[in-house]
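Structure below; questions to follow.
Omission of a single protein chain aside, the complex is shown with its protein chains in their original locations.
Chain naming follows the written order as A and B, and within any one chain the residues start at number 1.
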Amino acid sequence: MSEWISRHPELLVAGLKAGVLIFVLLTAVAYMVWFERKLIAHIQSRWGPYRVGPHGLLQPLADGLKFLFKEDIILTNVTSRFVYLFAPFLSLALALLAVAVIPFGPEEFELLGTRTGLYVADINVGLLFVLAVTSLGVYGVVLAGWSSNSKYPLLGGLRSAAQMISYELALTFAVVGVLLLAGTLSLREIVDGQSGTWAGFLPRWHVFPQFVAFVCFFVAGVAETNRTPFDLPEAESELVAGFHTEYSSLKFAMFFMAEYAHIITTSLLVTILFFGGWLSPFPDTAAWNFTRFLPSVLTAVLALLFFRDAFRLTNQYHRVLTFLICMGLAGLAFLLLHPTALVLAQGPFWLLAKTGMFLFVFVWTRATLPRFRYDQLMAFGWKLLVPLAVLNVFVTSFVVAWRAD
Amino acid sequence: MNQNYLSSYVPILIYFLLAMGVAGAIMLLSWLIGPRKPTPTKLSPYECGMLPTGDAREPFSVKFYLVAILFILFDVEAMFLIVWAVVLRQLGMYGFIIMSIFLFLLMVGFVYEWKKGVLDWAPRQSRRG
Partner (left out) sequence: MTFYEVTFYVLAVVALLSAILVITCRNPVHSAIFLVLTLLSVALIFLQLQAEFMAAVQIIVYIGGIMVLFLFVIMLVNLDVAVRQAPYNRQRWIAGFAALVLLAEFTLFIYQGRDWAKLPPAAAEAVQPNTELIGRALFQNYILPFEVASLLLLVAMVGAVLMAKQR
């Protein structure tokens, strides 16, 4: 066994990278919940989570533990236990899967004697893969709603399914606009195609020529993840909690983890398709070379903020923890100055910075916008987004074809 | 066969197995650790505190069915668009024209649906912007 592994180090490397990505993704999901609660609280002039750890930073852990010790209820009248248990499993597994093809940076590095890049899998139809996995997402919802054999979940599941497939169309049509410019289905090449600048300062990102597609894609992406203002599947005022009404304990949490993983995937995808992925927004000239130190500098600033907090907080444990976090961040800031790390961190830094921006927008819309009515939701998807995206394809293709001739 | 090609998909397989393992482990954990004190009321479907009435399986609006059909048709179109988008630069204006014909025919269908009210989910009098 060990001999076989030593003959195939790339398998071990792939496994390691997959494990790291899943771990990071699940942590990100947990902290996305924290981020959302905190941000919405601040938008509404509240403090949000503050007690568990400094600034509530240990709140996700507490939530997870609480879920763990809750009773695992399976209703007596579920239509099929198999489907009932399969639905949350499928939701989470698929939500995690979509990230597997996302490239996080252009750089290659050496791991266990194998040259490898900042991705789990680099396939030349990455975009199709993401679309395919997204199109399967509807099953978790439908099956959960159906198997619960209860009225609210069934209605929620149906609504959600109809909504997801409707907005998936707008999503796909919007992607075609990008494909016309990129001419490839590989996510890596799509990002590479956006390098360079227009007029010396404006990055050649797809948002600028494809602004309509970007709007369609982002709106459809918000709807695909069942987020406000499109969160009708779980409209608590009419459907209690929608398709996951009858789920308890960690099974309930799995649907939420899936939802937040989808948010992260959508944000990553928007960044890659429209905002140049890992490319820096600054021109690649000597004058702008100092921006390469941004990852390190920003980490250092964050460390300083925590340092200040370590003296301001009143709770002793929080002080100690804050100080430890500060030390960790300071160490990271120094590590990022190392020449290899400096180069390697550029891609992920910009990709994640832009993704973070979209995560912010996701939460922002939730804090700001009221929910659609169902007929408005369907009308918005079919009568506005789909025609708009098709029109965009039409116009873009005309320009592309005209230029090609 | 081309081993190089297949090997680019192996990491995805590994990743998916791991992801399924994580999801399975979470389900197992909550089943093992969570307490179990079932009562008939706890195990009955939730209906806002009332006694559940009737069957949950009731026939629902045919609209859902129609939307699914429409989705399939447009999804096929979208697949055609994706292949076409990738090669449009090689096809040039000719490619644009053949797709225009294709899109035009589909848009005729789309407008027909629109006019027939397939895309309307609310009764006519209560529909407002």
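Here is the rule we go by: a contact is a pair of C-beta atoms (placed from the backbone, for glycine too) under 8 Å apart; a residue touches a chain by one contact, two chains touch by 3 or more.
It should be emphasised that the depicted structure is a prediction, and the values quoted were computed from it without experimental measurement.
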| item | value |
| --- | --- |
| Neighbouring shown chains of the undisplayed chain, as defined at the top | A, B |
| Contact with the hidden chain (one of B:11, B:34 or B:95) | B:95 |
| Residue of A:135, A:197 or A:291 in touch with the missing chain, whole complex considered | A:135 |
| Positions on chain B contacted by the hidden chain, ascending | 1-6, 9, 57-60, 62, 64-66, 68-73, 75-77, 79-80, 82-84, 86-87, 90-91, 95, 98, 101-102, 105-106, 108-110, 112-113, 116, 118 |
| Contact set of chain A toward the excluded chain (per top definition) | 79-80, 82-83, 86, 123-125, 128-129, 131-132, 135-136, 138-139, 142-143, 146-147, 154, 158, 161, 165, 168, 184-185 |
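Definition applied: only the chains that are shown with their structure count from here on.
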| item | value |
| --- | --- |
| Geometric centre distance via CA averages, chain B-chain A, whole Å | 18 |
| Interface residues, chain A side, partner chain B - complex | 10-11, 14-15, 17-19, 21-22, 26, 67-77, 85, 88-89, 92-93, 96-97, 100-101, 120-124, 128-129, 148-152, 154-155, 158, 161-162, 165-166, 168-169, 172-173, 175-176, 179-180, 183-185, 240, 245-246, 249-251, 253-254, 373-376, 378-379, 382-383, 386-387, 390, 393-394, 397-398, 400-402, 404-405 |
| Residue numbers on chain B that touch chain A, as the complex places them | 7-12, 14-16, 18-20, 22-24, 26-27, 29-31, 33-38, 40, 42-48, 52, 56-57, 60, 63-64, 67-68, 71, 74-75, 78, 81-82, 85-93, 95-96, 99-100, 103, 107, 110, 114, 119-122, 127, 129 |
